[in-house]
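Before anything else, here's the structure in question.
Heads up, one of the protein chains got dropped from this complex, but the rest are sitting where they should.
As written, the chain order gives the labels A and B, with residue 1 at the start of each chain.
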Amino acid sequence: MILQILVNGILLGGFYALIGVGFSLVWGVTNIINLAHGAIALLGSYITYYMFQNLHIDPFITLPVSFIVLYIFGYLVQRYLMNMVVKAQIFMLLILTFGMEIFLVNFMTTFFSADFRSVTPDYAGKSIEIAGVVVPYIRLAVFAICMIVTAIMGFFLEKTWTGKAIRATSLDLEAAMMTGISPRKIYSITFALGSALAGLSGSLLSLTQAFSPNIAGGLTLRAFIVAILGGLGRVEGAFLGGLLLGVIETVSSFYIGESYKNAIAFGLMVFMLIVKPSGLLGRKYYAEVKH
Amino acid sequence: MINKKLILFFAFIIILILLPFVISGYWLRVLTQTFLFGAIATGSNIIIGFTGYPAFGNIAFFGVGAYVTGVLTTKYNMPFFATLPFCALSGIIISSLLGIPILRLKGHYFAIATVGVMETIKELVDNMTELTGGGLGLTLPIMHGEPEYIYKFFYFVMLGVMLFSLLILFIVSKIKQGYALRAIRVDEDAASVMGINTPLYKTFAWAVSAALVGITGGVYAYWLSYIDPHTVFGGTYPVKMFAMILLGGGTTVIGPMLGAFILELISEIVWSKFIAIHGMVLGLLIIFIILFLPKGIFETFKGGFSFKKLFSNLRENRL
Partner (left out) sequence: MKRLMLTIFLALTIISGAYADDKIVFGAALSLTGKLAKEGNLVKDGYELWKEVVNKKGGINVGGKKYLVDIKYYDDESDPNRGAKLVEKLITEDKIKLILGPYGSESVFATSAITEKYGALMVQGGAAADKLYTRGFKNLFGIYTVATEYMDDILEMLKDKNPKPSTVAIVYSNDLFSTQVAQGAKSAAQKYGYNVVLFQDYPKGTQDLSTVIAQIKGKNPDIIIGCGHFQDTIVIVKQCKDYKVNPKALAFSVGPTLPDFVDSLKGDSENVFGSAQWTKSLKYKDPVFGSNTEFVKMFKAKYKEDPNYHSAGGAAAAVIFQRAIEKAGTFTDIAKIREALSNFNEETLFGKIKFDSTGKVVGKGMAVIQILNGTQVTVYPEAVAEGKMVYPKPAWK
């Protein structure tokens, strides 16, 4: 059974990685902890849900829509809201994103209702069995998509001009500005990417579980833990952090008890902050550089 | 100028003391709730506003205090008032133990570590079913007496807790340790170079803050007579607390309390008219405060209102 539980953990971890990667990117580059990350992810869930429910579009085909819509949303938010006060004390931005979270959650509750929703296509629940270990196709697909997206993100940041500019900005804002990079634009693109990735993870979430506007906070906390475990701003860090969180959750709930799994996840996060705040694959401690 | 402020302040207190004899149970309750927030915001301000450490999860001590009172009154039959020192003590112990490692963190990292602490304690309380009732919650002994008397009782106790927090904050702002905290807020490295033992002072600030918030939690538990982990740890408390501190001004003694009054009374009077969308209004209000009034309503409009001042924050901090 332990093999099954490990596999469960890794598959779950793939999802955690995707929700964490956008969060980590925004945090690492712009130093904004986006507490609205979970709420933005849920916007993606609702896009998939309504397209599936009303237009009968396959949930996997809705992924690009989710990505593009939330990319635009994220860009506008950063460009016309966050950039206005981005130089203020960092916890002001923290509260600002919390204000956004409250607004978005209540917006969704008002217009999409507080009902729990879930997307269940015909092929849901199909699985293959290898050596007694059951692997559900949907979870496998979610995992694969997370890997692909993470790889693309890594490639984007390494090889493209915009990606390099984002990384340069995250390392040293002033120096980046001197080379002609417009931080206003880079910040907006970064936040847009973060939101788009959140939207993707939200769309995939709708396939494996039930969601309502009220789970936003829980999602943000998961993204938090992933980012801390893996290290900020690093795609591969978030990937590792996600897998680690998934495995730790399932294994600890098996050996210690299901109801302790949250306590363990949060305890681990605090522990990580204390011993190695830069995360497993972390680099320079950004907050120290800026303040 | 000082005197005028002082007179106004005492007039305000006297009105608060006289109010329960003219208003009804509902408004007593609203004001008691306002005092509760006033106490939390004031107590938390020692670490948040004075020292500059955004202890987002400071509500953890509120929950701890609530459970200390809850467990002591139900399992050990302790009288209510006798439990309050233990609320303060548990806050001091936890914050001191955690302070040494966690207060090394700065900015976001500290804020998040406190959230992590809050969630961890919440989950632990949720699981210690034997002692805390776990997810079932804990029912405290209900106070006996006429409702009129009970409501006045909690009104005055909560008012007392708030004023006590205010007094402590005032004292901290006057003694030399208080100046050390401000030095840490302005520039921690410089403070350290000047010979201030920063870890000690930061832990001191957090412990005082935790003690005050803990006491508030204890009173809350006895007042509500039913607590469960999901309501006393988290919910909308942290963000409301922060909004109050910011609105009133985090660097002042009286600001957070005034912030609590403004936010709570506004929400009571105005938002009840927008039942369906008040959550959205709360979110927008917080965004508005951060955009336009991050220094607090009093600090921003010192010497009169003007639109120019309203936009000064945007001019300073935009990218």
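The rule is simple: contacts are C-beta pairs under 8 Å (C-beta built on N, C-alpha and C of every residue); 3 or more make two chains touch, one makes a residue touch a chain.
Nothing here was measured: the structure is a model prediction, and the numbers come from that model.
Residue in contact with the omitted chain (choice from B:I17, B:L97 or B:I142): B:I142. Contact with the chain not shown here comes from a single listed residue; of B:I100, B:L200 or B:L224, that residue is B:L224.
Of the candidate positions B:I93, B:I150, B:L163 or B:L310, contact with the unshown chain belongs to B:I150. For chain A, the list of residues touching the undisplayed chain reads 1, 4-5, 8-9, 12, 53, 106, 109-110, 113-120, 122, 124-125, 127, 129, 134, 136, 138-139, 208-212, 214-215, 218, 222, 249-250, 253-254, 258-259, 261-262.
Touch with the hidden chain on the side of chain B covers residues 5, 8-9, 11-12, 15, 19, 22-27, 29-30, 33, 123, 126-127, 134-137, 139, 142, 147, 150, 224-226, 228, 230-231, 235, 258, 261-262, 265-266, 268-269, 272, 275-276, 278-279.
Basically, only the chains that are shown with their structure count from here on.
For the pair chain A and chain B, the distance between mean C-alpha positions equals 31 Å. Interface residues of chain A facing chain B in the complex, by the touch rule stated above, are 27, 31, 33, 81, 83-96, 98-107, 109-110, 183-184, 187, 221, 224, 228, 257, 259-260, 262-263, 266-267, 269-270, 273-274, 277, 287-288, 290-291. Chain B makes touch with chain A in their complex at residues 54, 56, 101-102, 104-109, 111-113, 115-117, 119-120, 123-124, 126-127, 236, 239, 242-243, 246, 276-277, 279-280, 282-287, 289-291, 294, 313-314, 316-319.
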